[in-house]
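Only a single protein chain was left out; the remaining protein chains are all shown in position.
Right, chain A next:
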Amino acid sequence: MSARNPGTKLDLEWISKVRVNTHAILKRAQHIQGQKIPKKQWQAAWLLKAVTCIDLTTLAGDDTPSNVHRLCLKAIQPIRSDLLKEMDMHNKGVTTGAVCVYPSRVADAVKSLKAANSSLPVASVATGFPAGQTPLETRLQEVRLAVADGASEIDIVINRTLAITGRWEAMYDEIRQFREACGDAHMKTILAIGELGTFTNVYKASLVAMMAGSDFIKTSTGKESVNATYPVAIVMVRAIRDYFLCTGHKVGFKPAGGIRTAQESLVWLILIKEELGNDWLCPLLFRLGASSLLADIERQIYHHVTGQYADYHELPMA
C-alpha cells in the first residue's frame, strides 16, 4: 500500500497555467463512450471490479438504524453467493468499497459492521453537506465527531464561494484544516463540479484540493443539478495525472451522483483505464458513489451466470 498524499505547498503559478479546451474534452468523452464495452467473462470480471469500488450510499433525511443496517449487510455480501460461486469468485473477498452515510448514522453503521465481523470502512459525508454553507468551526467539528464515531473515510465538500471567486489560498487553507481534523481517516474532497462554472475552474479546484492533501477528489454531492459527467471526469482525472507527474503521489477519483446502470459503471472503468491506466482500477484509488447501481450490476451478473434476466425480487435487497 502506497503512502497517502501528504499534499504540497500551494503553487499558484501552476494553477495559473491551467488550460482546458472544452471541445477537445467533449470529443474525448464521446470517444470513450463509443468504446466497445467488454463482453462475456470480461464483462462479469469488470462488473465485479466495479462492485468492489462502490461506496454504497444512503444519504436521506429518513435514514434510521434499520435501513443503515440493511445497507451494511448488503455491502459485505453485494452479490448472491451462489452466483459468485459459479464464477469461482466466492472466496475472493468481493465486497463494496465502503458504506457511506451521514455523520449521525456513522455509529449505527460501525456497530452493524462490527456485529457482522467485517472490517469494511465506513465513510461519512461532513462539513455542512451538501452546500457547505455553515461556519468553518462547525464544519471542522463535524469532521472530528464523525472520526470519533469510527468513520475511516470522510467526504468533505469544498467552499464553492471561494472556488468560484478564485480565492484559492483561502480554499487551500480550509481543506488543509479538514485534513488535519481527519487525522488517519482518508479524506475525499467533493468539488461540486455542477456549480464551478468552467472546466478550467474544475481543473484548478482539483489541483488545489490535491495540494491541500486530499486522498480522493470527488465530482459531486449527488444533490446538485449536474452530477458526475464523463467530460468533467476527464478534466479531473487529467488533473490527477498532472499532480502525479509533478509530485509522484497518486490521488484517487470518485464520481458520484446519477450512476445507475451496469453499462455506465463499465464506461467509468474504461475512462479510468484509458486516462490513468490500470493502477487506478482498485478501491484504493477509484470509487463509485452510488445507491441503486449495485442492484443493476447484480442483475447483469445473474444474467451472465444463468442466461436469464432476473426479476428484482430474486436478488436480495439492500
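One rule holds for everything that comes next: a contact is a pair of C-beta atoms (placed from the backbone, for glycine too) under 8 Å apart; a residue touches a chain by one contact, two chains touch by 3 or more; residues count from 1.
By definition in this document, contacts and distances are computed from a predicted model.
Colleague: Which choice in "Signal recognition particle receptor subunit beta", "Ras-related protein Rab-20", "LOW QUALITY PROTEIN: aldehyde dehydrogenase family 16 member A1" or "U three protein 7" gives the name that UniProt lists for the one chain left out?
Modeller: Checked against "Signal recognition particle receptor subunit beta", "Ras-related protein Rab-20", "LOW QUALITY PROTEIN: aldehyde dehydrogenase family 16 member A1" or "U three protein 7": the hidden chain maps to "LOW QUALITY PROTEIN: aldehyde dehydrogenase family 16 member A1".
Colleague: Among A:167, A:273 or A:303, which residue is in contact with the omitted chain in the full complex?
Modeller: A:273
Colleague: Can you work out which residue in A:25, A:162, A:256 or A:318 touches the chain that's missing from view?
Modeller: In the complete complex, the chain left out is touched by residue A:25.
Colleague: From the list A:74, A:188, A:238 or A:299, pick the residue that touches the absent chain.
Modeller: A:238
Colleague: Applying the definition given at the start, please give the residues of chain A touching the unseen chain.
Modeller: On the chain A side, contact with the omitted chain comes from 19-28, 31, 36, 38-46, 48-49, 87-89, 92, 238, 241-242, 245, 269, 273, 277-278, 281.
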